[in-house]
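A single protein chain has been omitted from the complex, and every remaining protein chain is retained in its original position.
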Amino acid sequence: MKCTFVPSICSYCGTGCGVLFETIDGKLISTIPMKSHPVSGGKLCIKGWNLHEHINSPMRLKKPLVKTFGRFINTSWDEAIQITADRFKDIIEKYGPDSIGVLVSAKMSNEENYLAQKLARAVFGTNNVDHCARL
Amino acid sequence: MTNSIDGIEKSNCIFIIGSNTTANHPLVSRRVMRAKEKGAKLIVADPRGIQLSRFADVAIRHKLGSDVALLNGMMHIIIKNGWHDKDYISKRTEGYEEFAAEIEKATPEITALATGVSEEDLYRMAEAYGTAGAASLLYAMGITQHVTGVDNVKSCCNLAMLCGNVGIPGGGVNPLRGQNNVQGACDMGGLPNVFTGYQPVTDEKARAKFSEAWGCTLNEKPGMTITDMIPGILEGKIKGLYVIGENPKLSDPDWNHLNHALQELEFLVVQDLFLSETAQVADVVFSAAALAEKEGTVTNTERRCMKYDQAIPPLGDTLPDWDIIARLGTAMGYPMHYKNTEEIFDELTALTPSYAGMTYKRLGYDGLQWPCPSEDHPGTVYMHKDTFSRGLGKFHAVAYQLPAEQPDTEYPFSLTTGRMFAHFHTGTMTRVSPHLDIEQEDGYVEINPRDARKMDVKEGELLTICSRRGELDVPARLTTSVEPGTLFLPIHFGENAANILTSSEAFDPLAKIPEFKVSAVSVKKYKVEAPAEAQVEAEVEAVS
Partner (left out) sequence: MKRKVKEWLEDGTVDLFLGYRMNCGHPLPHCFTKEEIDDVEHLLVSRTRYSLEKIATHLAKRDPELKIGLLARDCNQRAINVLTIWHQLDKDKIFALNVNCCPSPIKPQADCSYMSGEQTSSYKVQVGIDNLMDIEKADDFSDQEKNVRWMYEFQKCLKCYGCRNICPVCFCAECTLEHKDLIGPGRLPPQIPIFHLVRAAHMAGRCIDCGLCEDACPMDIPLRLLYRKVGEIVKNVFDYNTGESSEQSPLSLLGEKVSLSLKPM
C-alpha cells in the first residue's frame, strides 16, 4: 500500500489556499490543509476541504465525445482532435480567422491559458480570446 | 490586488465594498477579522447585510448600484475635513483639480439621497477611512458587475489615492478575484487586446517579439470580448467557438439570448470535466483531466504565482488541458510539442517581463508575487511603492449614473445576484460534491420577511420572479439581510438560473462586464399552492 500527500492549490476562489491531496494507492482520499502555506496557514473554507470530491465524482467525463445525429458517442482522442481541427480549418478557409472565438478559463493553469491564447493567435490567427471572469 | 492577503492584517482600517467576503473569499475574511481583532477599524458597505457587517464599526446598506455616489460622497467629506494626503497628491498624482471639482458636487445631502445612507453614517465612514493612516480597500464583483463597473473601480482608486493609500504596506486597492486563476488567465493574455503580461496586440514591438518567438505572423486587430462574441454569433461574425472549462450557459448574463446564439454556431467545442449545460449543446466535447491529475501553476488574487503537483493519474481517457490544446494545435499544422508544463512555463516567462524571474524551482510551494523581473528579484509584496506603472497616478473625475434598470410600477423589485458560501460559480464542480451539495441542494431567493408577509409567502414556498427577459420559480428564503424591495438570487443553480432574468444589453461600455448586480423584477407567489412540507409528510404517512 502506498500513501502520498501532494501539495496543490484550491481552485474554488482567487485566494489560492494551499492543500495536500491525500492519496492511497492512486485514489484520492481527502483534502488536508497545508499547515505551512503562506496564504492559508493550515486553514480552509468548506469548499477547500471538499476539493477532492468533484474530482472523484462519478459524473466526470471519461472519454471525448462527438455528436452525430443529435446524440453524443464516445470517441478516441485522435478522432476528436482530427474532427475539430478539420472543422476549424474549414471555417477559417470559408470565413477567415476572425470567425473563430476562444474562451479560455479562469480555472486552468497559467501554462494552459498561455497555450490557449497562443493557439488562438498563432494557429487560428485571431485575437478573439476572452475568459469568463467578466461574468 | 496591489497589496497582499496577509498584508491586510497590517492595516489600520479596512473598507469592504461589494464583497461578501466570508462567503466568497473566506480565507481573506480571516485576515480582515484578525486585523479587526488587532484594533483596525472595519467599514462594510453592501446592499445586503453580510456576516462581516456584524463586526463592522460602520456598516451601511447603500442602494443597489449607487457605489459611485457613495464613494464620491465619502471623498467630499474627506476633502472638506482636510483628511486627504496633500503631500502624496502633489508628488505622486495628477488630474486632482478636475477630480476635486466633480467631488465638490457630491455634497452629503445629495449623496444621502442617492445612496439611502444617512449623512451621519457617511461622515463616520469618511472619518474612519480618512483618518486611519494605512487603510485597505477590498472589493469584488459587487463593484465590477455593473454598467458603471469601470467608474466604480476608478472611484475606488480615487479614494485610495486621495488618502495616500496606494504603495504602502497595509493599504492598497484590492480587488478579490472570483475564480481561482482569473489573475493568471489575464496575465497570460486570455484577453482580446493583449498578449501575456498585458503587452498590447496593437503594439508593433510586442507583436514583433511574439511573432518571432512563435514563428508566425500575428493579427493586429484586437479581438472580441465575450460580451461582443455572443451578438457576434447572431450577426454571423463568429462561426466556430472553442470553450475551455467554462459554462457560459449559466454564467452569461442573458440565458435566452445565449441559448439562441449557441444554436446558430456552425461548430462548438467544449472542454470540461463534466457535461455542463454548455457542453450538452456542443458538437465535440473534450474530456479534461482535473486539478489533482496534472501539474502547473496558478496566480492568485495577490499576484502570487504558485505551483501545484500531480497527485493521481488522469481519470479514464482524459487529458490535461495543455495536452489537448497542444494536440489540437499540432493537428492544425502548427507543431506544439511539450514534454511537460515546465517547458511551457519557461517559454512563457521568457516572453513575459513580470514573470521573467520565475522558474519552477524558484516557485517551490510558496510561490512568487509578480512583478518578478529577474532571477534575483524577490517578488513584489505590494505594488506602486514609489511610482505607478504609468508614472503619476491619475485621478478620474467620475460622475454618478443610475443603474441601467430602475424599479418601476411594473417591475417594482431590485434583484441582485451573487454566490453563497458552499458553492462555486455555475455549480458544475460543487454541486457534484456530496458535502457541498448537502449544505445547499437547491436554489433559493432571499427576500425580506416584510415583503414575504405582504405576499403571504412562507419560508421555502415558491415565488415567481419576472423580469423583462424571462421568468422563473424559486423557493423563498426569508432573511433581513436583504432590504425590503430587494431580492438576492445565487447564481449556482441551473434549474433556476439567475441569467434567465438578468440582461445582456446592459454592460459596462469599457470593461464589457454585464450588469448582474441590478435588474428590475416583479415578484409574486407561485400560483399553484405548493403544499407545505409537513403536510406532504402527513399525506405520505397516511398512504403508507
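Before moving on, here are some points about what is shown:
Order as written gives the chain letters A and B; numbering starts at 1 within each chain.
As a convention for this text, contacts are C-beta pairs under 8 Å (C-beta built on N, C-alpha and C of every residue); 3 or more make two chains touch, one makes a residue touch a chain.
Worth saying up front: this structure is predicted, and the values here are computed from it rather than measured.
From the options B:Lys36, B:His76 or B:His257, the residue with contact to the chain not on display is B:Lys36.
Touch with the chain that is not drawn comes from one residue among A:Ile9, A:Cys45, A:Ala80 or A:Val102, which is A:Cys45. Residue B:Met420 is the one among B:Met332, B:Leu368 or B:Met420 that touches the chain missing from this view. Listed by residue number, the positions of subunit A touching the unshown chain are 1-5, 7, 20, 22, 24-25, 29-30, 32-37, 42-46, 48-49.
In the full complex, subunit B makes contact with the omitted chain through residues 22-23, 26-27, 29-30, 33-34, 36-39, 51, 54-55, 364-366, 420-422, 435, 438-440, 444.
Keep this in mind: only the chains that are shown with their structure count from here on.
Distance between subunit A and subunit B, defined via averaged C-alpha coordinates, is recorded as 19 Å.
Only residues 4, 6-18, 21, 23, 26-28, 34, 37-40, 43-55, 57, 59-67, 72, 76-77, 80-85, 87-89, 91, 94-95, 97-135 of subunit A touch subunit B when the two sit together in their complex.
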